[in-house]
Each structure stands twice: as structure tokens, then as C-alpha cells.
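Here the complex is missing one protein chain, while the rest keep their positions.
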């Protein structure tokens, strides 16, 4: 992907975040990585989504976290960098404070897989991090936010391409995907399943989806046996 | 109905699904049957609603489930086919993951008839299927999803034109009608009554609508004594 | 008001009902009375709001309930008529199935006055009717729906201009005002206060607003000492 396409994809994803109703004010950001070029492109800090232009998007080196301008990157950039470094297959990251997903993050509860909508996007519960320690908050807070996500995935043996998101305790969701467009779709799906799960809890105790149905729905859309969507055309 | 009209009706219903706020991402699909022509027209799998054109709609034979192109049909097509085959009077089917109706489906609870809004559209509770068995999930999953709906209607002696929808346990609603436009209206009504029922449960124990009032409201809009809407004009 | 103005006001109120988010499908209707002319103007039954034109609005005589065309009036017309006949000061009636207000109606609970938003519009709780008896449902159902509203107001000594609405048990809200525009505003306010009250119940037991504050807020906007809004200009 050339730099212009990278900027355009990240600009569009940030604008779409607002359009999808996941964001009020400036409560969220989207980035994409170009691993060949060794850079991440991310929203400038505090920018409004509506007026964002591709040339406003900030490039940051993946290896050193050096901001290449033209503005200060999102203050959450070090969290995004940690995720790109640890999760090799991902190409886009989205962070929101969308209300239902954030209420689960604040409650420190993983979202169990309660239905096929969930299984279509997450291969099991959406995990939640432990809380950060005072010293992790005091120094390199944003990088440590990424680190506790990675810690959770390592500890639980989770594949970040099968479970494309995590709730940060007391904070909110970080979501990702092979591309920033997929990351955005997963963020929209996460808010939807968090809303359904919240409504469902009002109706009685939550029963997890049977494993066979979880596997079926996840594999319908993901992996070698997927049969959802249109067949990928071979390039001519 | 000629093929062009069938394609246009299905295209419009799929676009309206998104406009009605029942859908995020690609979480839903609408179809219509032309029984004389022996075909069902349905959304292509994974397509975005906004850009859908009548020529993108996929035709599938009702008898054999053969896709006639131009693309791969919705992965839920075998569920729709099962419903058209079992329920002779229906002409349209809509599937959504709308959040309130889905929370009842995930909870495995039928929606009791708690008010006249419900009785205007469903002649009694909105039923819920049993869960699918592992072997029903492993083979012909989507067709079996339709089969458990049909099983519920047969077991409970329900008339699919009087109860135009069903919650699939752990999954979400399938809704239908004499036309795809009616199916869409019933899907909108179902989400509305599921939301009201959810809010009501927070206010105290739910009391079912007295049978006399249920009958009155249903028969106001449906059947020989209906007096809702405008009189149907005889063709000249 | 001449007939054209009456039709335009009712047409606009019905269109605004949909725009205010109170309505899905055709779940509501608005009317206005011209007492001098002895008629009520109301939405045609089953009509869609978006396409409604002033010439589609149906006139019905206040005294006899005779529909003067051009179409069949809303099936709820007899309820509106009952209200106009019993409540002399009202000039407009709005009926919706707006979700939060309807959940209170289905629960059969009056909405207590829990805050100043409520007191700005309703001088005390929003009452709820008793359920209709089987014989009241069997014959003249819609007129009897109006009759139980009037019965509640008479039994409780309520002034319909100070409490401009009522929940019909198992059904939904009927709301009114001196004009159809006021009735619409009161329907919007009712849904808003029902939503707030529902959210509040999740936070703990509901305490009613102190009477002094209720009186202050109601009288700020209504009656001889009102000081909200702009002074009414005398016609030149």
C-alpha cells in the first residue's frame, strides 16, 4: 500500500467511526500499519472526525514510535504500536468508548459468547485485561495499556486474529483486524453484541452458546472452510 | 410478478432493512418467493445494503435450492427455502440480528403477548425454537435452522400467517409475511415489541394481555372482520 | 380555523410524529378539532406518514362520528371523539406506541412525578386506566378506550388541561393539548419522562418530587403566573 492509500484508509475509518455511532466528541481513534514501510498511520490527537483529511493523518515508525508529522499523533498511539508489534497478522486497530462495550470494560467482565452474532466475529469470549498497577500507570501508561492486552492474550493462549479485540479494565475496547476496515467492522460488531448481552442479562441468567454452534458460526465466516460472502477472485 | 419486479422488491426490502435501524454491518437478509416461477430471490452473501442493485439479487430454485446467479446467495438461503416449502402462504422472509429481539432469542425465551402493539402483529407469543443438536449443526446447519422453526410451529399448532415470525434459540429472529414488504414490517414490529417488553420487565412482573383484547387487536387488522387500513378496491 | 388550516395542522402533526422518533410503521395518529365547525380532522387509517398530504386528512363530525371522507379515518377515531366530547378545552389528540411510555402502559403503572421535566408538562402522575372488560372490548372497543380514560379523570378529579395525557392499560399513551401542536409536544415530553423514569428505577427506589417543586415547575409554564417563554402579544 502506498502512503496516500494508507492515509486515505485511516482517514476514512476515523470518519466512519463517528458515522457508525460509536463515538461522541473525540472518544476514539483508528490506525493502520504498513509493515513493509515500517510505519503506522493514526489520527492526530484531539482532531474532529468530520473535518479529517488524509493529509492530517500522522505517520509513526513501528519500530521506534517516532512521529513523522504533520501533527502530534493520538495519545493512544503507544497502545496501538504495542499491538502491532505483538500481533503480527493485524493491519488495523480501532479504539472506542462505545457505551455498551465500555460498560463491560468498566465492570471488568469478559463478554461471554451468548449468541451467533458474537460467534460470527469472536471465537470465544471477548477478554478483559487486569487492572494496571500504579507504577504501570505512572510511566509509559499508554504502552502498558497495550502490554496488558498482550499479556491477557499470551496467558490465555488466544489467537488475535480469532479474537480480534479486548476490553481494557476500567477503560474501554481496543479492536483490530487484518485491515483497518475489518477492525472498524469488529468494533461495530462488538458494540452490537455488548448491547444484546446487556439486554439479555435483564431477561435471566446468561447461558453460553453451545460450543458446536460457536464453532459453526465462526468457521462459516473465517478460515479455510468459510462459505460466507463471495468467493475471492484470483487476480488475472 | 415478473423477474424484474421480484428483484426490485427484494432489493428494496434489503435496503429498507438497513434504513429501519434493524441492521449493522451485514447482519440480515430479505427474500421473496415467486411460487409460480418456482424461485426465491435473495440478497447476495456479504453484500452491503446501500449499494445493492436489483441485478445483484440472487435467484434460487425453490424445489432444489439451485443458485441461478449472478452471485453466491446469502448463507442463510437454505433457512429461507425451508420456510417457503413448509409455510405455503408466505411470500417473503426477513432475517435480522436486531438487538432486542436477538436478546430474547439468545435467552431462549418466547416473547409473551404483553400489549396491543404485539397483538396487532402476532396472534399470541412469538415462539422460540429448541436448540439445534450437534449433528444438526454439523450437517445442513442452515436448512436445519429452518427445520426447527417448522418443528416448533407444527408442535404448537401455530398458523404461520397469524404468527409471522419465530426466534431461533441462541441466534435471532426469522420473520415472514404474505409479501417481503409485510415480512419487513413484521420484523420492524417485532424489534419494537421486544424493546417494549424488555423495558416493561424492569417495571415489574409481566402480565399477559387478556385474551379478549388480544383477539380484538389481532382481528382488527387481520382476517375477514378487519377494519384497519383502507378497504381493498376491486380491480376495475 | 378554516378547513385548509385544520387539514394542514393535522397533516404536519402526523408527519412530525414520525420525525420525532415516536413511531415505527403506522403506530400512531394525530387529530385536531374545530369545535365551531363541529368536526375533527384525523389521519386516514393505515396511511404512511411521509407521504401524507393535507387533502388526505379525514374529517369526522364531532357529534355523530360520521366520516366525511375522503378515506376511512384512523381506527382509533372513536377514542379521539370520546376525548373531545368529554374534555372541552382540548383541541388536539395524539396517540402513539412510543416504547418507554408503552412499557409503563403495559405494566399498568402510572408514571409518578419524579422530576422537574415531568412537572414542566404534567401536574402530577401520568394516570393509567383500568383494563377494559370483555364486553367493553367486544362492542365499541375504541369508544370504550376513550371512556375508560374519561372515567379515570372523573374518578381522580383530574383536569385534562393540567394532566394532558393518560396511559391505557395494556395499550399505550393518548396525549392531548389545547392544539394538536401542544398534543404532539406533550407526547414527546411523555416519552422522554418515561425513559428517564425507567432509567431511574434501575438506580434505586423512586422518590416523588416534593410538592413545592412540582407546583413551581408546573406553574412556571402554565396558568396565570407563567413566566416561561415569550409574553403573548396582543393582536394589533
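A few remarks follow.
In order of appearance the chains are A, B and C, and numbering begins at 1 in each one.
Assume a contact is a pair of C-beta atoms (placed from the backbone, for glycine too) under 8 Å apart; a residue touches a chain by one contact, two chains touch by 3 or more.
Owing to the predicted nature of the structure, the values given are computational and were not obtained by experimental measurement.
In terms of the touch definition stated at the top, the absent chain reaches A, C within the entire complex. Touching the missing chain, out of C:38, C:134 or C:210, is residue C:210. Checked against the full complex, the one of A:35, A:72 or A:154 touching the unshown chain is A:72.
Per the touch definition above, the residue from A:68, A:155, A:178 or A:201 contacting the chain not shown is A:201.
Touching the chain that is not shown, out of A:25, A:68, A:155 or A:178: A:25 (per the contact rule at the top). By the touch definition given at the top, chain A reaches the unshown chain through residues 24-25, 27, 44-46, 71-72, 75, 97, 99-100, 102-109, 131-132, 134, 137-138, 141, 170-172, 198, 201-202.
The omitted chain makes contact with chain C at the following residues, 20, 114-117, 120, 185, 188-189, 192, 195-197, 199-200, 202-204, 206-207, 209-210, 212-213, 216, 220, 227-231.
Throughout what follows, only the chains that are shown with their structure count from here on.
When every chain is reduced to the mean of its CA atoms, the largest separation from chain C belongs to A. Taking the mean of all protein C-alpha atoms as the reference point, the chain centroid lying nearest to it belongs to B. Taking the mean of the C-alpha atoms as each chain's centre, chain A and chain C sit 46 Å apart. Across the assembly, chain B contributes residues 202 that each touch 2 or more other chains.
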